[in-house]
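Data first, discussion second: the structure below is written as structure tokens.
One protein chain omitted, others in place.
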Amino acid sequence: MHRALPVPVSVDAIAERIGGTVHGNGARRIARLASLESAGADAVSFLSGRRHAQAARDSGAGALIVSAALQAEAPADAVRIIVADPYVGYATLSQWFESLLAPPRAAAAIDPLARVDVAARLGAGVGVGPGATIAAGARIGEGCRIGAGCAIGEGASVGPDSILHPNVVLYPGVRLGARAIVHAGTVIGADGFGFAPSREGFVKIAQLGSVHIGDDVEIGANCAIDRGALDDTEIGDGVKIDNLVQVGHNVRIGAQTVIAGCVGIAGSATIGARCMIGGGVGVSGHIEICDGAIIGGFSLVERSVDEPGFYTGAWPLQSHVQWERTAATLKQLPRLRQRLRGLEARAGEPPKDPE
Amino acid sequence: MHRALPVPVSVDAIAERIGGTVHGNGARRIARLASLESAGADAVSFLSGRRHAQAARDSGAGALIVSAALQAEAPADAVRIIVADPYVGYATLSQWFESLLAPPRAAAAIDPLARVDVAARLGAGVGVGPGATIAAGARIGEGCRIGAGCAIGEGASVGPDSILHPNVVLYPGVRLGARAIVHAGTVIGADGFGFAPSREGFVKIAQLGSVHIGDDVEIGANCAIDRGALDDTEIGDGVKIDNLVQVGHNVRIGAQTVIAGCVGIAGSATIGARCMIGGGVGVSGHIEICDGAIIGGFSLVERSVDEPGFYTGAWPLQSHVQWERTAATLKQLPRLRQRLRGLEARAGEPPKDPE
Partner (left out) sequence: MHRALPVPVSVDAIAERIGGTVHGNGARRIARLASLESAGADAVSFLSGRRHAQAARDSGAGALIVSAALQAEAPADAVRIIVADPYVGYATLSQWFESLLAPPRAAAAIDPLARVDVAARLGAGVGVGPGATIAAGARIGEGCRIGAGCAIGEGASVGPDSILHPNVVLYPGVRLGARAIVHAGTVIGADGFGFAPSREGFVKIAQLGSVHIGDDVEIGANCAIDRGALDDTEIGDGVKIDNLVQVGHNVRIGAQTVIAGCVGIAGSATIGARCMIGGGVGVSGHIEICDGAIIGGFSLVERSVDEPGFYTGAWPLQSHVQWERTAATLKQLPRLRQRLRGLEARAGEPPKDPE
């Protein structure tokens, strides 16, 4: 299942890459990176926490990345690579293995079927795929790879060493920082959704702002991040956004915030730094979520969140028959509360309702 | 922050554009359109309602678009432009500023890297970007701009003066009205989701209908609007749709309805005219929403809505700990109701439950 490296590497070499200490035979050859369950003798795996200890003990892995505290959970035959944080060690190693597994890449080039305007500026070593379009005034930093079918609008800019996968669209004037990864089909800088109702129908509000995205940002596939009406939509450094996420106009997202798939953020909402927004969450417009808040999946954030913490709002799954009963009773809830109050009054109890 | 016009304009010129009356020095030069908070002396801003009155009084704007009723809220130094509806005035002005800010556009042309079938008909002044494909029998009205990477299927038609941003796909036979704006990555006319279960697995139901979209419609980025099974999917004049919206097969949407981002509308649902559908809403299949209904964000419309009004259904956000308690109690709700009934009976009260 797991692809084997064309040339195996030693446990010592792995340990050096991830800053670990080897206990056991550092010369052992490793060809794969695998989960505890599927790792064989030619594979390295990792133990990221005590709840996987049993799986670690049962693993057939030839080498195990593990913390000092949990090294006793390694299988007897495995070479141990001791690191402070095995999950970070795994992440670091995965990047190295990816580079070893990748086919040798041709020198970066501009495909003859790409259309690069003479008034666009491209840094050294930029690759542009077939069918891609780079308009006048656009600037692409050195080392960028612009995928097939991407469209980079007038005056848009991409920082160095960024990767735009196929069919990404940057509207005119969008600014993307360094080391960005944008997955296929994502659209950045489309018009925010603004119309003034009038007697003759809606009058479109031209979206004169842009989108400004910091460094080290990753954005998933088929997202839509709108340009601002007057000011810019702003996404901070290190933000990670999953697939199919909508970011409305003039939204601001603080640094290092993580947003899971299918989230919708309405216009002018502000999300702080280091937040975690679960999958399928909705964020209403013009509200603020403070730094460090965690929003559970599928919740609607319909009001501002002023204190860090873990927040949730979602109907728990029920059998459909039970749900029908519960939903019917839910609609009676304010009346049930009144009836309870009535019984309490009858029993001579003091009022207990907040208002 | 806000881009300055290459050549500033006078307050008088702005007033003429938006049908306003100038109070103060109409010769003042204006270079920017800005929010009340960030406007400087070279900027025009607008006051759209009394709740922004304080911000208006504090604004450094050189000119203010304002209604007669609120003109006293303008800062002392600002030239006032009095209009009936400042928000419409702002919208109208934003379009003018956009045109002044845009780089001078090259004459519309068909890029040599576009593939336009000899049996497609293009009106005068149509521009087609690189990588775009226009198939046989397609008709593109005069003045349209077809973005890079768009694919227009056999026999599809686009009304005059429409803009298709990059990578929009119109499947064969789709009809789009005049002055349409379709943002990047949107797909119109893919097969509706229909399969007949059989003993040998699902039999695909070919989707023989199409999609018919009226005039003055705007559709956001990365939407999916499906073709009908037998009849057409129909979207009325002036409808505005935000990003990442799904419109199922045979849905009908009435004129001037506004649909926010991440909405999903299941097959054969009918939405009336002048409705407002909030972000993240779900609409079940085969139901009807009457004209003029407003659906709050993140609600599921699981039944027909027969009267105009404001409807909502979404769990309010709670701290996760409180949510866990509430969710557990929710499942007890039908039983709590029974217990309440029991206490009432014991107290000699008559039955109070609906059924």
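Just so it is clear, A and B label the chains in written order, and each chain counts residues from 1 on its own.
Everything below uses one rule, namely that contacts are C-beta pairs under 8 Å (C-beta built on N, C-alpha and C of every residue); 3 or more make two chains touch, one makes a residue touch a chain.
It should be emphasised that the depicted structure is a prediction, and the values quoted were computed from it without experimental measurement.
A.B. asks: Using the touch definition from the top, which of A:G20, A:G127 or A:G147 touches the missing chain?
C.D. replies: Hidden-chain contact among the options goes to A:G147.
A.B. asks: In the full complex, which of B:S10, B:S38, B:Q95 or B:T326 touches the chain missing from this view?
C.D. replies: B:T326
A.B. asks: At which residues does subunit A meet the chain that is not included here?
C.D. replies: 1-3, 33-35, 38, 85, 87-88, 90-92, 94-95, 97-98, 101, 103, 111, 113, 129-131, 147-149, 165-167, 181, 183-185, 216, 218, 220-222, 238, 240, 242-244, 256, 258, 260-262, 279-280, 297-298, 314-321, 323-324, 327, 330-331, 333-334, 336-337, 340, 343-344, 347, 349, 352-354
A.B. asks: Contact with the hidden chain only, please: which subunit B residues?
C.D. replies: 113, 115, 131-133, 136-137, 149, 151, 154-155, 167, 169, 171, 185, 187, 190-191, 193-198, 201-209, 222-224, 226, 229-232, 244, 246, 248, 262, 264, 266, 282, 284, 294-296, 299-303, 305, 309-316, 318, 322, 325-326, 329-330, 332-333, 335-336, 339-340, 342-343, 346
Heads up, the rule we're going with is that only the chains that are shown with their structure count from here on.
A.B. asks: Could you please state the distance in Å, as a whole number, between where the Cα atoms of subunit A are centred and where those of subunit B are centred?
C.D. replies: Once rounded, the distance between the two centres reads 25 Å.
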